[in-house]
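Apart from one protein chain that is not included, each protein chain of the complex appears where it belongs.
Naming follows writing order (A, B and C), and every chain is counted from residue 1.
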Amino acid sequence: MPNYFPPNSNAFAKWLIWGGVVFTILLVTSLTVFARTFNNKVGVPVAQPVAFSHALHSGQMGIDCRYCHTSVEVAASANVPSTEVCMACHSQIRVGSPQLANVQQSWDTNTPIEWNRVYDVADYVYFNHSAHINKGMGCSECHGQMNRMEAVWKNEPMTMGWCLECHRNPASRVRPREEVFNMEYRRPENQAELGAVLVAEYNINLEKLPQCSTCHR
Amino acid sequence: MIKEAENKINNSTLDIAAVREKLSKSQGKAYWLGLEELSNTSEFQEFLNEEFPRQSVAYENSVDRRDFLKLLGASLALAGLTSCVRPVRPSEKIVPYVKAPEEMVPGRPLFFASAINQGGYAMGVIAESHQGRPTRVEGNPDHPASLGAMDVTTSASVLGLYDPDRSQTIVGGADFAAFATALQGAAGGSGFAILTETVTSPTLARQLAQVFEAYPQTRWYQYDQLHNDNTLEGSRLAFGEPVTTRYDFNQADVIISLGADFLGEGPARIRYTKDFSRRRKVLSAENTMSRLYVMESTPTITGAMADHRVTIRPSQIVAVAGYLAGELGVAGAEGALPENVNAELVEALLADLQAANGRSIVIPGDGEAPYVHALAHAMNSALGSVGTTVFYHENVEAQPVNHTEQIRALTAAISAGEVTSLLVLGANPLYTAPIDLNFAEAYSGITTFHVGQYFDETAARSTWHVPQTHYLETWSDARAFDGTVTIMQPLISPFYNGKSDHEILAALLGDAEATSFQIVQDTYTANVQGDFDDFWRQSVFAGVIAGTQAPLTEVTLASLPETPTLSSGEYEIQFKLDPSILDGRYANNGWLQEVPKPLTKIVWDNVAFIAPATAETLGVSNHDIVTLTVGENSVNAPVWIMPGQAANTVTVHLGFGRGENAGHTANGVGFNANVIRTSDTPWQTVGGVTRAAGRHKIVTTQIHWRYDSPSGENDTWADYKDSTTQRRHIIRHGTLAELQAEPEYPKFVHPVAEEASDLYPDFAYTSYKWGMVVDMTVCTGCNACVVACQSENNIPVVGKKQVAVGREMHWIRIDTYYGGDLDNPEFYMQPVACMHCEKAPCEPVCPVGATVHDNEGLNVMVYNRCVGTRYCSNNCPYKVRRYNFLQYAELTSTATELSLMQNPDVTVRSRGVMEKCSYCTQRIQQGYIRAENQGRKIADGEVVTACQSACPAEAIIFGDMNTEGSAISSHKGSVLNYALLGELNTVPRSTYLARLRNPNPGLVTGTEVQS
Amino acid sequence: MATARRPQDVPKIDETNRVIARGETYASIDDVVSQPVEETPFKTPRWWFVGITIAGLGLVMYLVSVIKLLTTGIGAFGNNQPTAWGFFIINFVWWIGIGHAGTLISAALLLFRQPWRTSINRAAEAMTIFAVVCAGLYPILHIGRQWVFYWLFPYPNTFGLWPQFRSPLDWDVFAISTYASVSILFWYIGLIPDFATLRDRARHSFMRWFYGILCLGWNGSTKAWQRYMRAYLILAACSFPLVLSVHSTIAMDFATSQVPGWNNTIMPPYFVAGAVFAGFAMVLILIIPLRKSFGLEKIVTMRHLDNSAKLMLATGMVVVYGYFVEVFMAWYSGVEFERYMIFNRMFGEQDAWAFWALIFCNGIAIQPLWSKRVRQNTTWLFIISIIVSIGMWLERYVIVVVTLKRDFLPSSWGGFNPTFWDFSLYFGSIGLFFTLWFLFVRLLPSVASSEMKELVYHDSHHGSDYFEAARAEEFKEKGLPV
Partner (left out) sequence: MSAVTAYTTTANVAPEDLYGVVAEFTTVEGIMAAAEKAKKAGYKRMESYTPFAVEGLDEAVGHEPTRLGWVVFWMGITGFATGFFMQWYSNVVFYPLNIGGKPLNSWPNWIVITFECTILFSAFTAGLFMLGRNGFPRPYHSIFNTPGFERASRDRFFLCIEARDEKFDLDETKDFMETLDPVRVSEVER
């Protein structure tokens, strides 16, 4: 009786099996990475109707965040400024500049500018800016160094796992209140000790932070 | 949600056309089609233990087209959980303001004081606005009629604002200018009349005065089904003048209600509930409570609260009142006690009254004959309660008149040709007017200008129709029951370019451009001393104008007239306003249609209440149809056997049977009782009742009401089944005397010895420890909490068919049990929401940890983690979890302007997700963040749940059990405090105060309370 | 072949009771077993086409119902509050129960050295796997958001969350998936030598390839056999406790809850017994037609049917005992909720019929099995097995639906009334099961021929009653009844 299969079919079969195993491992890992990065458009600059440069306004001119994002300290949402705010300066400065055409038009026609959302938290997540600002959580922790961004991109994956990293251990991120709006702030070497001190000082409720009800309602 | 909200409000162009187009396709099969598969042949004797199987229907689509549109018309939702339906969210736009409004912080709600005008009388509210969208109203604590509480209609009014069924276009002419000219033309000519509802608004009164100046021959008529003519006539009989009676239940020790439902009806119902409940609040044996005797023919929530309830037929009230008055020494009053009234009880009652020396109230029902009112006045003065518990002041209506007479006169005038053109402000007389007047025919004969929120029966027959504004859309003013004036401010510009009554009258006066704001201000500029702006700011801000309460007046009793002889027959028919939709003005409000009616738990229907004995003689049972005949008019009504209903007395509720005129929610719901309602006997009459063919499936949210077995034994299956509720110790009730007998450890609160034992160590709740107590002694079961919760938590309406299969979504329900004698039972009301058990059985069984405990003891439901195994619901002993069997809430993709009503702080749940009471966790979180930002702890009473804020009886207490001396801790400490199903060791955070009654000691034999 | 030499002291046992008919040879076994599989498609018997067509229609109905479920939601079905679990869970438990007999026959009887298992274990295992497939789909379908069912598995996710391992439902996830995968492995390992046989018998190159790949190049070397037999024994040793644990876990879905009528310690044992009970009923339902239509009477003898029937009777009585204990404990506990629950089951207006019907099906209808005449009559066996299957479905109906309708608060009592879709999904799943079954009997050897050859070998050397004889002696020594 002859063999049905050629001798090299043995090797082939082995390769098939081991190949399958390796492939699965690669697939799982790559998917995991994908879910945390590209899929979330992390680091991808978002084009806007108005070529507004945070690098220029915040970075070079050093305008405080709160000049435009007025409600960040008192409300859940750090509001996107109304056209009025832009016009406050640009009715004098660089009037008629082509980059400002849309702003001017919005002002004249009284139609809002439609900005493209960069940070989009799911609707069932109730993020509150004021709570974070007042407890010494710096803007740049989530938004990165806005003062260096021409076009803004999402600086962090914004996944629940990412949120939890800090909610489980705020001491690793918390900074002095006066540094909250400092985009250039660097964590000191003794962040661990400093963090512990600040957590106590700001009365950050470590027990409450990781609770579901803290963010979901 | 908030950004969603911003987007919506800022680029929301209300696509009316689209909505209309949607609504036009909405003719569907009747609701209960297929429900009759259920063979429900049980006889009336077992009706209480009969459990109608909640049959599910083999329907083609989840929510069929009609239902969908009903829901659309009733309650729509932003999709909070879109990402659960669509894993990848599309990129969104941020749309900021061009010019940011003053004092508005995006994401922070604003609150405005205003008032809802109901039957002419104001109920003060605080309206919440998110980025300019009114999302919710609550009671105004400074307002005398509300004191911060609410009822169902108040909470639900915000839904009425967004109702896409509201009339949206001017009918009869090109535009408002054309309307104005036509109106002026009509007024200029002879035979012009104005028909309004009850007018207490100073501004409206002022404008009307101006109209009569400008057009002297103009006649003014008022018609409003909510208007209590008999009270008015009663006061005329007693004092010769239409004074208003005001009661102080907080001061009363003994209260006799002669058919009066003062807790559930009338412009002061919320205030009276507050006062009444405060007087009956008992935490320990030291406290005392008033004693309430109720004589009524059909059970009301007032009757359910009674310590002694007497069931008598409407026609017997006069005799009983006469007897009482006679005994109390009222000159000229006489009456024989009917044999079906327990004489012993009446004697005890009289003794009680005498003993109370003035701290007593005899209050007649609005529906009772004027003579009864006169007797009541006489009795109150004889008892010397005037000035202590009973007060009189001038009637606050612009022109107190008998509305039934008014509509009669108007009809006569029209047929006599004296009135040829008519302006109707708000009213819907073609539906509500007594049938015998044949008003519709008269109305169609003349030129008519109708102003209303809906294109209703009247609008359909009018020459002109102009959309009317909702109270949240316009400036106006109105008086409370005690005369206090509220300036009503708008929260949003009119949705459907509606016009306010003020603007209409201004147009009539030739100024079509005048704004309500200007008109209302003009009323006060004249007679305000000091800085007007200060006055205005204060008054508008506070929601009341200080010192406008009507002053008390001295009254002198006239001698009693002859005792009227009320016609009585085999069957007496009684008309009542529906507890939810009143006279039908809220018929198109899905929340009010779906909220289970007090005592019966019926939804989406009105029925004919008949007594068990009557049902036996008629040989009918629930869902059967009877024909009610009055004179030559008759109507078919489904039967509901009501324990405690007077024999041979049928009670029907108004406001239903709107045909196709009321909007997609109300159309085809219930039957129209107005067609047998005549002008000379508007509230109670004599008629015929015969069985008719067919059945109509009435849907209730509860199918077993029995508290104990009538026979007292349980050796047969039926009796055993009846009495199981009692043996489960679900309702724990006793008398004040029993409490005083053993003040430390009352047996009735702890029928079985409970010792807490657990294998597991307890979790420590160190920061906050939220808890709730429900006081069953004062809870009237008025449903205010149910609708308030629905509005706060974006709870969808599911429609009759879904309720029929047991899928209602209310997070809090009011369980109702009947105990004792079927003909005159005791009623037990028990609000049940999630108990937030510390040892919650629902949590360990969830395979994904979608329901867990947080560090403050809340049993949190994480919608976005829920996969919908429903195991938690199975394992919940209280069955308080609600499941989205279908896509009840609307998805963003299909959202209409109704979505704007949603509370942005609460996730909207998608299909396949479990939900339940969250203790209003969003309010707790907001309070927490507010407090933390200010570097302090949450103060006691700072976080208030929606149900708590609504409750007029203050029966719901919520707070942090770790805070010393907080209201919640004192209630938890009460000897009456018990945990529902505590023996399961679920350690619920919500507990109950046992139901206390205060029966007359003289009438208590053993534990048996005579009635 | 050599004629049998039988030990003198063994009492003669009548021919119908042999685990294998006389005169079978290695080759004849091969032919009987392989013939139906090797038939060219044209030669496939007509009944097969009829059968798979009917089953296929059922499968279509199943798919339609699933689409309806996914598009409309659970709301299209009868589930409601308080009856949040309906047909889905009933059918889930029913199918899982059926699955158990297969594993029991192949694993437990192997460990207990029961030679009569050999000819039916292959078919029984196939039944197990198909039943588990039908069962396993139900929990996924019955959740509200089927598209995230994988959240029940521990996998790396961006939420930073794990399943909630305290939940019996998550125990199910592990139990069912383990059960399914181990059963398939066990089954496949058992098939390998027979695949080799088919490869070597194959007349078409395609079949040679097909079975050649399936058998992984099995060559029957003694070393391979040595490892094979050890692995097979270990698999059996794993499967036996596994099968007990699986249905105990299912039982714990109910037993660990708080619902009166579910919260009973008796649940796991009596669920397992019920599973075996229902399982053997299904085995008979499948085997009786199979042996006839494939002419396997000589290797699937009356002995097999008789033993299955005996086991059915035994486990059936255990189940009846379970019912009794439920009633007794409800009464004895004195807990109102429990008492009411049981009274409602027995006398409740809506559902008493279900209770008494299941008492008849599972309690009364099996009593005739005491008589050997009935046990040896395939028609009667078939009918009784059908009745038992229905009865076991009713049992789950009573446990799931009737119990949920009436729990703690009378205010929240409700009803349950299944819709068209409930039934279509149920009958559809039966269609799915039989589609798989018909494919199995056509494509794979439905009897383990290599194991049968072992029997033939023993038969030819010690007589087919070898084992009985051995045990009879053993029993005699211990003075036990034979």
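To be clear about the criterion, a contact is a pair of C-beta atoms (placed from the backbone, for glycine too) under 8 Å apart; a residue touches a chain by one contact, two chains touch by 3 or more.
Remember, predicted model here, so these are calculated numbers, not experimental data.
**Q** Based on the whole complex, identify which of C:L59, C:I105, C:L242 or C:I384 touches the chain you can't see.
**A** Per the contact definition at the top, the residue touching the missing chain is C:L242.
**Q** Quick one: say which of C:I74, C:A175 or C:L409 touches the chain that got left out.
**A** For the chain that is not drawn, the touching residue is C:A175.
**Q** I'm checking contacts with the chain that's been left out. Which of B:P841, B:G868 or B:G959 qualifies?
**A** B:P841
**Q** In the complete assembly, which of C:T40, C:T222 or C:T379 touches the absent chain?
**A** C:T222
**Q** What chain B residues would touch the chain not displayed?
**A** The missing chain touches chain B at positions 760-763, 837-844, 849, 852-855, 987.
**Q** Name, in rising order, the residues on chain C that touch the hidden chain in the full complex.
**A** 2, 25-27, 30, 154, 160-162, 164-166, 168, 170-171, 174-175, 178, 181-182, 185-186, 188-189, 193, 196-197, 199-201, 212-213, 216-231, 234-235, 238-239, 241-242, 245, 249, 252, 450-451, 453-454, 457
**Q** Tell me where the left-out chain touches chain A, residue by residue.
**A** These residues touch the chain not displayed: 1-10, 13-14, 17, 164, 210.
By our rule, only the chains that are shown with their structure count from here on.
**Q** List the centre-to-centre spacing of chain A and chain C in whole Å, with centres computed as mean CA coordinates.
**A** Here chain A and chain C have centroids separated by 54 Å.
**Q** I'd like to verify one number: the distance from the centre of chain A to the centre of chain B, where each centre is the average of its C-alpha atoms, in whole angstrom.
**A** 47
**Q** When the centre of a chain is set as the mean of its C-alpha atoms, what distance in Å lies between chain B and chain C?
**A** Their C-alpha centroids are separated by 58 Å.
**Q** Residue numbers in chain B touching 2 or more other chains?
**A** Those would be 865.
**Q** Multi-chain contacts in chain A: which residues touch at least two other chains?
**A** Within chain A, no residue contacts more than one other chain.
**Q** Which residues, counting only chain B, touch chain A once they are in their complex?
**A** 1-4, 6, 10-11, 78-83, 89, 91-100, 105-108, 766-767, 852, 854-856, 858, 860, 862-865, 905-907, 918, 921-922, 924-925, 929, 932-933, 935
**Q** Where on chain C does chain B make contact in their complex?
**A** 72-76, 78-85, 139, 142-149, 151-152, 159, 161-164, 166-170, 173, 253, 256-259, 336-337, 340, 343-344, 347, 349-350, 404, 407-420
**Q** Which bits of chain B are touching chain C when the two form their complex?
**A** Going by the criterion above, the answer is residues 38, 51-58, 61-62, 84, 87, 702-704, 706, 717, 720-721, 724-725, 727-728, 730, 802, 805-808, 813, 815-817, 830, 832, 841, 844-849, 865-871, 873-875, 877-879, 881-887, 910-914, 981, 984.
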